[in-house]
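In this view, the complex is presented without one of its protein chains, the others remaining in place.
Which chain is which? They are A, B and C, in the order written, and residues in each are numbered from 1.
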């Protein structure tokens, strides 16, 4: 289907709702821009932007753009790989699989880095010998509407990871916000997207619109706050396993695990087993875990990775080195979340540079 | 010469740890001591040097049963020192939080601590074996109170959302909606509770109490008001130190509060009811009338009925507050430290709780004074016990001990609160 | 049926009240466990030994020192509940002061006071099988500990940072997004990241997490505007004995 131009997003939101989707998008809440269910396009953070730096985030009034901000604190991971899920319940020795909750959710405003991260998680959770069926179901229930990043954040480096700023695949619909006059270029990325767009009031996109959209992405790519030099990074991290730099980082690292929690590709979990005091049924739940916790590697009563240095090394080496060995791609898409949301302001791009 | 000693080693179904010792010789009562061996925790001393913003969080830890009362009295004392008043929707939210605590604390006392006395069980849990539906109703009521505290304050015990000047975060109307639904249910349960407890068999006892409670022109006072005494005196909270003086008496570890030169007054539900009943919510008033409480209730055993009526009031008023609630522009009024002294009092479930702070030039607490209700009531509880025991000294010791414990529970004493007391002596002799 | 006992030392009652605050579970717990000794809730005083004793409060008097030894002897599992029993509680602020001065200010006849100069955690005197943190403890964690110990398993009580719970709950980080000082990164989880959910910084009521790096956080908190005195105060509140040194780091 040919690209079209939309004047407003309300018909899109309405059409998704008619198709049975809860529509989730960015809203201003508690001092950040984050995903929440939308009532209408009026809930979108029009005029709001963000300023992101290592360990710092502030809302800022910013022009007239609806999507004039960078990655939000939550990623799509929250929907595909939720923080906590029940795996099974067991009564009288017979386990019963917990029903998978896979609500139909349309996410409006997904960024290229988020889509790249989903592709990474697809490889991890679906690509191996034991595909995760619950993830597959939740994934299939999503309807993803991408938006080209116009204003990348100060901690973004998706361009150098080859993951953005313009979404090229993995979405149903991709929007690029254009100004003068304010409108959205909409492209479909699949049949469901095409069918949806066909049902909306729109004009066909002119060549100038396509050009303007390209310019938005190009300008954004040129304004990335950070970059990573991937050349030889995988081997370098292997060579640097005994580097004193890890100890230096450990003096600053809180081992708080925020970086792994906000990272859209981090997939590590742990399970918790328990029994109900009242009825004696047993239950297993799965929840996000992190390589920054001590219990993560506990063996025989002591953790393998006892030092903060070893835990930080695991995190950074996994993202840029061993992830490639395991899954054939980097574990980082350059969204910059781990940099912004690190209370200590530790910047992986800077540390990678130092580890040269 | 015959000696008789009644000891209740450790009082049960009261908050905190206390004991009772009664001595008689030749059929005459010689000694009666409500002993508090709850270790002192020095709150007034450890508050010195803390920032003026800290007492609400720190004094909440005086008592896990009524932390909201501590937070409210502390906030108001500090705000008055700094010359700030908190009104409108923020004050409404404080009321809401406080109603939650009343519901939770009174339901706990009625169903789990006090009612077992009237029905002859060692505990509420044991009572559930025969009266499961009743106990479940009590737990549901208690839960409604806890949920209200948690919705406004973050958690049921030691809420985190309270600060000097207001709150850290305002609940939205949407967040309060489910709480309102539960409160509606609770209101029904509360009315049923009044009916249930008013049918208990009460010993025919009346005392000539001198009552003290806060009084507010338009509210059944909980959050604020002047101090009213049943003999007609009324004074502003700031005058508290001139009217209430705590004294140590030689024979007892208990501190006796002297009000205008006379010892032994009562604060708590009976006092509030006696002084403020006309300001109860409509349903609470009707319930009180149906329960036959009369205009003033002087039978301490029937305090359980007054508590139940107060739950009705709290539910009904909380619903009204939620109904009119519109989140204000800011979660708190800005408060700048100002050197000086501030007084604050509010009605904890067990009675008037008074705080006084002196703030120094650096915004630190220079002095703190806290007068909890149980410390005020201690002398009066002992008087109740003397009146109860003296004519019954011929009864078997076990029976008397049981009766005494019941009489103590009438006042829902909170020993955890009273034991932090400024001048408390711990005498284990 | 296994026997449960609840004891109280110097404390506010809040942690044992947490058990009564399990409104939905209380009666079924009581159907599966004999609540043998729990003065606050029952006048029945079931004899020991107990399978599980929950102890609230810190040791501040010579009597309580004796009592805790007796409780230990009577208990198969002894679990401390709350910051008082686990870390001395807010009353352990006296440990930093001159107790003589404290007593002379507060008491007319200080010689009469039978109190120890320090408020100490139960583990300073007897062996403890599990320490449940929090001021107050968390209701779900309490149920978990009871269920786990009675079933002979290790309680699922994570010792990692509050931040993990904070992110799982979906709070915005108040430190990063609002500039509000927050102890979450050095504090043990358990509360469900309650304070950040109420737009306030964590103030450490669950004590230090498994590998706290207070020096690193303090650098950040100083940058957010806290001076040394404030840092000292915030660490020295409810978990003085375990957290108190963090401000010197």
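One rule holds for everything that comes next: a contact is a pair of C-beta atoms (placed from the backbone, for glycine too) under 8 Å apart; a residue touches a chain by one contact, two chains touch by 3 or more.
Note that contacts and distances are computed from a predicted model.
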item: Protein that the absent chain corresponds to, by UniProt name, given "FAD/NAD(P)-binding protein", "Molybdopterin synthase catalytic subunit", "Dihydroorotate dehydrogenase electron transfer subunit" or "Formate hydrogenlyase"; value: "FAD/NAD(P)-binding protein"
item: Chains in view that touch the one left out, judged over the entire complex; value: A, C
item: Residue among A:63, A:103, A:128 or A:232 touching the omitted chain; value: A:128
item: Touch criterion as defined above, residue of A:64, A:191, A:298 or A:353 at the omitted chain; value: A:298
item: Positions on chain A contacted by the hidden chain, ascending; value: 87-88, 90, 93-95, 97, 125, 128-130, 132, 238, 241-242, 267-271, 273-275, 280, 282, 284, 289, 291, 296-301, 304-307, 309-310, 313-314, 317-318, 321-322, 325-326
item: Sites on chain C contacted by the missing partner chain, in the whole complex; value: 151-154
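Everything that follows uses one rule, which is that only the chains that are shown with their structure count from here on.
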item: Chain nearest the overall Cα centroid; value: C
item: Chain B-chain C separation of Cα centroids, rounded to whole Å; value: 25
item: Distance between chain centroids, defined by C-alpha means - chain A, chain C (Å); value: 37
item: Shared-contact residues (touching 2 or more other chains) in chain C; value: 199
item: Multi-chain contact residues (two or more partners), chain A; value: none
item: Residues on chain A engaged by chain C in the complex (per definition of touch); value: 29-32, 34, 55-59, 73-74, 78, 83-84, 251-258, 261-262, 272-279, 287-288, 290, 292-295, 308, 340-341, 343-345
item: Touch list for chain C against partner chain A, complex; value: 25, 28-29, 31-33, 143-144, 146-148, 150-151, 153, 156, 158-161, 163-164, 167-173, 175-178, 182, 184-186, 199, 210-211, 213, 215-217, 219-220
item: Chain B residues within the chain C interface of the complex; value: 10-17, 37-46, 50-51, 54, 57-58, 61-65, 67, 108, 112-113, 116, 122-126, 128, 132, 135-136, 139-140, 142-143, 146, 154-158, 160-161, 163, 168-169, 248, 331, 405, 414, 416, 422-423, 425-428
